[in-house]
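Only one protein chain is missing from this complex, and each of the others stays in its spot.
Right, chain A next:
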Amino acid sequence: MPDVPAPFIVLDHLVKTFAGVKALTDVGFSIAPGEVVCLAGENGSGKSTLIKILAGAQAPDDGTITIDGRVHHRLGPRAAVAAGIQVIFQDFSLFPNLTVAENIAFSTSLAAGSRWVRRGRMREIAAAALARVGVTIDLDTPVEKLAVADKQLVAISRALVSDARLIIMDEPTSALTEREVRALIAIIRRLKGDGVAVLFVSHKLAEIFEVCEKIVVLRNGRKVIEAPAAEFDPATLAFHMTGRRFEPAPPTPGSTDAPPILEAAHLTRAGQLDDVGFTLHAGEVLGITGLLGSGRTQLAKALFGLTPIDSGTIRICGRDIAIRSPRAAIAAGIGYVPEDRLTEGLFLAQSIGRNIAVGRLDAHAGFAGILDRPAYATEIDQWLERLRIAAPDAATPVQSLSGGNQQRVVLARWLATNPKILILNGPTVGVDVGSKSDIHAIVAGLAAAGMGLIVISDDVPEILAVSHRILVMKAGRIVDTFAGGAIGEADLARRLAS
């Protein structure tokens, strides 16, 4: 390639292993100054590990990182920043209580070794950075009061202040509306004009094409392809990411004459939910989708009693039930597989057995709360077998399992309590492709057996694959309802982001 400028950074044969599992195997590619590269791959493909290596948070086991011709075997966080690499994480890593100006100028003041807070200088730096991005945001607003898109702009501005030459954006569009995505793409073009390279990390497909020159696809820790963006279309990219041709079969329609199992009406919680109502039938899978912050998780938390509703009614099997706590929800027959498996779902360092049996402790406790240990152990073993959880034994800490197996442990916990209604929030986040289709099959099987399921996800293909009916949420309200199979992937994605 004769006309390509000297690359800014070259990754060569990077290898990283965690506890015997290869997260990255022989990954290498290069990024030129001002080039926009997309790193695509499913959850668990090694994208995050690669970001961490570039950010200097983790050292590769083998391989080299060459920046401007200098070869490094590892980068520390400071070396990465000094080389001009800035990472914008999904949560933006901002200080919510500090102002826009403080957030943008903070790291430079720190780097300059300045001992004093110089507000005037901070405001100058911040204003200059925002001007470079081409936006205006009030410098004195605390960051926590900003909308998500503005927070992202603050994070980008902060990266520029530190003389960024490569900005890595991790899933930058997951909380943005379509209009905001357009604005972001315009900004990326601007940065490119300034000679700043961007590595765009995403597992979503549509937004990738517009802005990238080159696409690198990772699968199971290996680079499967690196080619100009023009050579891909959505189908080939999906194939490279998953290694499979997908013909998602729409689920068999649920019988609409089944009795309603959950009737929610006028659910309202200040600032989070606004007059939400829907009905869930026995044997039905109801898909709920929406952007981050649309109220999809708030709805689940309200139904499960974690953040109870201010007003509205919840009827389960025809009876009004006040759900003020998770225990009340569980007593009413509701189970909840939470969004963040690692912090909300699991007791990571505890055994698989305890993680499964936590909902069944009382059922196995006899006189004075003493456990019937044989019955307890037998039930755990049965669940390991029924959900085909691959584990050496039930005493192994659950943190040693893969994402897919961990999610099955959470599922087993709830299935053991024999719920009437199971709410799954992001059921396949961080789960490998094989486990993903297994989990979808489990969902379909539970519905066929008469359970009512609510699947919440921003993964449009997933929602389409499992749902009999689909609700779209926006700003705490349900704005659309579709019958499963009545809408295609592109249409639903557009409704979501519009």
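Observations on the model:
Everything that follows uses one rule, which is that a contact is a pair of C-beta atoms (placed from the backbone, for glycine too) under 8 Å apart; a residue touches a chain by one contact, two chains touch by 3 or more; residues count from 1.
Everything below uses one rule, namely that contacts and distances are computed from a predicted model.
Per its UniProt entry, the chain excluded from the display bears the name "ABC transporter permease", taken from "ABC transporter permease", "ATP synthase gamma chain", "Ferredoxin" or "Linoleoyl-CoA desaturase".
Which of A:G28, A:P397, A:P461 or A:G485 touches the hidden chain is settled by the complete complex: it is A:P397.
In the complete complex, the hidden chain is touched by one of A:H13, A:R327 or A:R388, namely A:R327. Of A:T173, A:T289 or A:Q406, it is A:Q406 that touches the chain left out of the display.
In the full complex, chain A makes contact with the omitted chain through residues 18-19, 21, 23, 43-44, 46, 48-49, 306, 326-327, 329-330, 336, 338, 342-350, 354, 357-359, 361-362, 364-365, 368-371, 373, 392, 396-397, 399-403, 406, 413, 430.
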